[in-house]
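Apart from one protein chain that is not included, each protein chain of the complex appears where it belongs.
Our next item is chain A:
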Amino acid sequence: MGYHLRKVAFYLAALWAAVTLNFVIPRLLPGNPVDILMAKLQQRGGSVDPAARQAYETLLGTGGRESFAQEYLAYLGSLLRGDLGVSVSAFPAKVSDVIGASLPWTVVLVGLATLISFALGIGLGALVGWKRGTWLDSLVPATTMLAAVPYFWLALILVALLSSGLGWFPLNGGYDVVLDPGWSPEFLGSALYHGILPALTIVVSSVGGWLLGMRNMMVSAMSEDYVLTARAKGLTGSRVMIRYAARNAVLPSVAGFAISLGFVVSGSIVTEQVFSYPGIGSKLLQAVQNNDYALMQGIFLVITVAVLGANLVVDLLYGLIDARTRDRSTVS
């Protein structure tokens, strides 16, 4: 029990630190929301009248700023009440509404893509490790190269090839704009169709990491005595590979996977940008570009909580699976 309490206390402290950083970092940005709003409106033929600036200051309530400490206390207070504030860039929408509308898109797209990438990488990694020294080894440099290519470049190439060139996939967007979002089969089909290419780019660019990790663990697991014993007992090759070697080799990857699930929430800003995808990454970009402190804080908070949560789960699970991580007295 002491172990779990210690862990939970540690995570609470980490959460407080993260929340405080969320508050401080956006405020280090140069500029203020009103000037940026004015500059943006001017770009689109808006008024440059000084009266307009005063009106926006009044509207957004950025005229007289309170002291830093007062703002911080107010921020902590409203966080405890679950109130994330009002977004300036989507004024007067609430931050929680903005996040709520965009989060599902990211979670489904990046989540599924991460899952597929993990499953594919582990499967191929186990196979490649098992059959090392054969032509399958060339999969390692091939997928690593795809992972090393800058992601946006890969994505743009695929868009140019598969969308612009061949016309198999839509250029951008999360769904066909003539449809009403909802649970209708047309809409779900459209969302799925629009998600294939972004998901494909994520899978292609991340599968190499999983594959490499799994293959290396596989190779070292194969030299373990229990694999030799299993072979000596005359078990079939596939049984030895899956039940003995791969099962042990996959453990570190599972931990990595749990952590990467935490990062799913932060989305993939570049993916969403390249494909005009309506997810949380594009909202974060919008917040940063508009000095929208409340929205930035809200998104950072969601990301922080997700990452910390995933780590906590992994930590607790590890304590359960492996007694060595639980006991401080063991020196290994």
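Methods note: a residue touches a chain if its C-beta (ideal position, glycine included) is under 8 Å from a C-beta of that chain, and two chains touch if they have at least 3 such contacts; residues count from 1.
Note that contacts and distances are computed from a predicted model.
S.K.: Report the protein name recorded by UniProt for the chain absent from the figure; options are "Peptide/nickel transport system substrate-binding protein", "Fe-S cluster assembly protein SufD", "Acyl carrier protein" or "Hydrogenase expression protein HypE".
M.R.: "Peptide/nickel transport system substrate-binding protein"
S.K.: Based on the whole complex, identify which of A:37, A:127 or A:307 touches the chain you can't see.
M.R.: A:37
S.K.: Which of these touches the unseen chain: A:22, A:89, A:143 or A:268?
M.R.: In the complete complex, the chain left out is touched by residue A:89.
S.K.: Take the complete complex as the reference. Which residues in chain A touch the chain that isn't displayed?
M.R.: 29-32, 35-39, 41-42, 44-56, 58-59, 89-93, 98, 101-102, 163-164, 166-181, 185-187, 189-190, 192-193, 196, 273-276, 278, 282-283, 285-286, 288-289, 291
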